[in-house]
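The complex appears here without one of its protein chains, the remainder shown in place.
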Amino acid sequence: MHDFAQILANGLMAGAVYGLVAVSLALVFGVLEIPQFAFGAHAMIAAYALAYLTANEFSYVTALVLSMLVGMGLGAIVQYLVFEPLRDKPHATLFIAAFGLLLILQGLALLVFGPNPMVVEPPIAGAVEIMGARVTYQRLIIIAGVFVAVVGLNLFLTKTRLGSAIRAAGQNPFGALVVGVSPRKIAMLTMAVGSGLAALAGGLLAPISQVYPTMGDFLVLKAFIIVVMAGMGSINGALIAGLFVGITESFGSAYFSPHMRDAYSIIFLIAVLIFKPSGVFGKAGRVG
Amino acid sequence: MERKSLWVWLIVFFALVPLFSGSDYHLQLATQLLIFVILFIGVDIAVGHAGLVSVAHGALFGVGAYATAILTVDHGLNFWLSIPVGIALAAIFGLLIGILTLKLAGHYFVIATMAFALLIHTAAKNLPITHGELGITNISKPGVLGLFSGNQALSFYFLMAIATLVVVVVYFWLMRSAFGRRLRAIRDNPLLADALGIDISTAKLLAFVASASIAAFAGSFHAVFLTYINPAVTGYELGFTALMALIIGGRTTLGGIIVGAFIFAILPEMLRDAEQYRLVIMGAILIVVVQRAPAGIYGKLVDWAGLIRKRRP
Partner (left out) sequence: MKLKTLFQAALLSCATTLVAAQTVQIGVPAIQSGSMAQYGANFVHGVNTAVQQANAAGGIKVGGNTYKVEAVYCDTQADSAKAAACGRRLSSQNKVAAMIMATSIETFPIIGFNTTSNPPFVVVSSSASNKLVHSDNPLVVRYWYNTYSFMPGLTAKFAEAFKKEGRKSSKIAFMQSEDEYGKAWVDTFIDGWKKVGGEVGGMSTWVIGTTDFYPQITSLLRDKPDLIAVPGVCAQVAPIMKQSRELGFTGDFIVDLACDPAELGKFVKPDQYKNTYFLGSQWNVDSDAIKRFKEQYGKIGKAEPTAISADGYGQLMWVLKAMEKAGTITDAAKIRQAMGDVLGGDWNLLGISKLQPSGETVANVFPRRFFDAGKLENLN
């Protein structure tokens, strides 16, 4: 039983990170229809910002908040420079632009910080035992952080003016325009929020992993698979699918085969594609 | 598509490349370019003509490479016999992927192809038959090269040039046929195509299978060209590169394919001196081209050539 709890705990933590990146992607994909392949790099830039700040005496929490702001700023800039000029272009084009952005961000990180990874110490070292599973404090912080972020996002989208404007633009861009919602500003805001969430994922992950230019690649690939599994526009669905993928990978690795770890999520994706191509939580509307 | 004169120019150019350079280094680059050209032609059938944006073709290329490597090194099979096996394997994968994903809408289709590429990659890393990360080494070059004494690099280049010519002919024949027209009709207006009675799913599936086969064909040559492959040859990067090359270079035109292959195979070599900035430069090129020349660079070049011609009195 001890094993089961540990495996479940592992899966929850990995799934939480996947879920957060998937949520950021779902937001941007759902509202703006932009396949933001560079979000992993956004997470990476934020992680570097965090590493730099913590190396210069900033506390972890302050550095985390600041790096989220860096992420948001990056998102707004990126939207303005890269994606806004490509409004209404076909998907493949957006994908390529995102990939170009990814190369630029990785190239910049490599230039500024070099190829050797940076290490970030966790704010609270040590672990605790919960129901037979060993969980480090940092991993608890991650799960808590993701939970808070997603709840916060939901509140923002439903209870605030800006958030409602974003949802409106996602559900009916033309209608939103008619009502006076500026698509440009909404797009920048949406990308900023999404980028901020990706940045949070990077910052949360930094103490557990090392910070290096390609750290986000793997995350974003999984995130895409999760978003498709969850279905277009479903933000909370993306989180749930992310948790599901994390847990499945954990159980699959433990009970079946650790080598095929990456394949489990794909197998589930295939299953979803066969039985419910619109996604597990997919619906006609765009954001919900 | 293109005018016949372009054909002639291209054939002459590629035949004369060895005369212009003579250096083994340039021959290496030119040969690699041709391998990519074949791959990109395959991808273009799916992406350009049928509108099926796929990133799985890198993995399918890898399937061809592994088929040739495994059969020639571990089983002593002749290179030429390994090619149909590679093609058949990739065609089967293409069929499977197609059946499962072709009904998906745009965004999802791309991601699904990415997922399948990842699956093939995972298999390459873990199946005992592929030797995992150790890769397959000492893949010997096709015996026919020995017939042309002298420069090995030169003879391989000519082999590649002939193979490319064959593929180009097949590509033109296929895409200029009724099948090609059907594909483009489906790409541009699926509802209309359906109303006209075109069997959309079969056409798309055939296109996908054909493109997978051509990708594997390129892969087989790649294996003997480098004499070493490892799981990275099935990685998603090549699939992305192929897609990018087509978008940047230009779809449905051989000129676009060649421009794309040049940008991705040759340009990075030329940018070697700007080593540290290479990633940033490549990324910037991608973004700029995608914003300013959405139909691809080749299309822009043709436009400019047209403008110049118009200006002549």
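Note that the chains take the letters A and B in the order they are written out, and that residue 1 is the start of every chain.
Please note the rule applied: a contact is a pair of C-beta atoms (placed from the backbone, for glycine too) under 8 Å apart; a residue touches a chain by one contact, two chains touch by 3 or more.
Keep in mind that this is a model prediction, so the values were computed, not measured.
Among the residues A:L64, A:L205, A:V220 or A:I270, only A:L205 touches the chain that is left out of the figure. Within the full complex, the residue among B:L10, B:L100 or B:A232 touching the omitted chain is B:A232. Within the complete assembly, A:L110 is the residue of A:L27, A:V70, A:L110 or A:V228 that touches the hidden chain. Interface residues of chain A with the unshown chain, by the touch rule above, are 3, 6-7, 10-11, 13-14, 110, 114-117, 119, 127, 134, 136, 205, 208-210, 212-215, 218, 249-250, 253-254, 258-259, 261.
The chain not displayed touches chain B at residues 23-29, 32, 125-126, 132-135, 137-138, 141, 152-153, 222, 225-230, 232-233, 268-269, 272, 275, 278-279.
Just so it is clear, only the chains that are shown with their structure count from here on.
In terms of their C-alpha centroids, the spacing between chain A and chain B amounts to 32 Å.
For chain B in complex with chain A, the residues that touch the partner chain are 47, 53, 100-101, 103-104, 106-108, 110-112, 114-116, 118-119, 122-123, 125-126, 236, 240, 243-244, 247-248, 276-287, 290-291, 294. Residue ranges on chain A touching chain B, taken from their complex, read 29, 33, 35, 82, 85-86, 89-93, 95-97, 99-108, 110-111, 221, 224-225, 227-228, 232, 259-260, 262-263, 265-266, 269-270, 273-274, 277.
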